[in-house]
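Left out: one protein chain. Kept in place: all the others.
For chain A:
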Amino acid sequence: MVTTDSPARTDRRPAATAPRVVKDSRGTTVFRAVNAAALVLIAAVTLYPFVNLVAQAFSSEGYINAGQVNLWPKGFNTTTFQVVMADPMFWRNYQNTVVYTVVATAIAMVLTTTFAYAISKHHLKGRSVFIGIAVFTMFFNGGLVPNYVLINELGLKNTLWAIVLPNAISVFNLLVMKSFFENFSTELEEAAEIDGLGTYGKLARIVLPLSKAVIATMVLFYAVSFWNSWFSAFLYMDRAELYPVTVYLRNLLAAATSLDAMGGGSGESTQIASNVKAVTMLLTVLPIICLYPFIQKYFVSGVMLGAVKQ
């Protein structure tokens, strides 16, 4: 597996040996300094929207509207948090997001694992057909309206299943798992077979317990994507108490912008306060921001895993 910072890269440029360095040291030093400074700037620009979000979440509305909140909260308060959290619909929708994410991830994992395991067996007759069935859907799909009609016809509207079932397998995740299973030790499976285990037994008792890394990665991939998704729910849910929190947030933003777009729209009573929007956004991303430092490396290695040629 290739990692982004493999040790190979340190000795990639043996220019660091003494005599050469003296010669081009000036240009190189300037180049390095400029490069490092540019990267710090890029990182700062990337982080700025989040810093601004936090600052607005803790500021009072007056300062935000006066255009005085950038990096640091002004008129520090936490009352907006109390207001947002006191909204029963917000909590209801937050809870929905958790439930949808857990159920969808569980189902997606079962389907992805079984399919990936089967198509990882090179001796399986018809294997390339099954792979083709999956991969073709990466390049062509039925489109918005036929999908919508189908979900309607199946009677999945306003149910959890409208969110879970149509997205139960991500072909990308499927191929990552397949490539992991392909690299799995065949000797171990053969030994298990001799000991009398069938396919199910091998999968459940040998392969899965030894695949915790890839399973954890896939769970993260699915969970983050279901946590972040909004469009299925927006399309197929008609009742506010069924929305996930992303749709709650979307409606908040839409209500604010439609007023904006109609020109003026600064009627204090109807305008949704900027700090309310900021707090809702912050609460929605909070789980991801908190977990991110710990889960990021799994995502990176997951993508790399998929990149390995079989």
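Note that in this section a contact is a pair of C-beta atoms (placed from the backbone, for glycine too) under 8 Å apart; a residue touches a chain by one contact, two chains touch by 3 or more; residues count from 1.
Note that in this section contacts and distances are computed from a predicted model.
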Out of "(Fe-S)-binding protein", "Fumarate hydratase", "Putative aldouronate transport system permease protein" or "Glucose-1-phosphate adenylyltransferase", which one is the UniProt protein name for the chain not included here? "Putative aldouronate transport system permease protein"
Which of A:V103, A:A118 or A:L160 sits in contact with the chain that's absent? A:A118
Sort through A:M89, A:A106, A:I133 or A:A213 and give me the one touching the missing partner chain. A:I133
Of A:T79, A:N141 or A:N158, the residue that touches the missing chain is A:N141
Touching the hidden chain, out of A:L160, A:A192 or A:V303, is A:V303
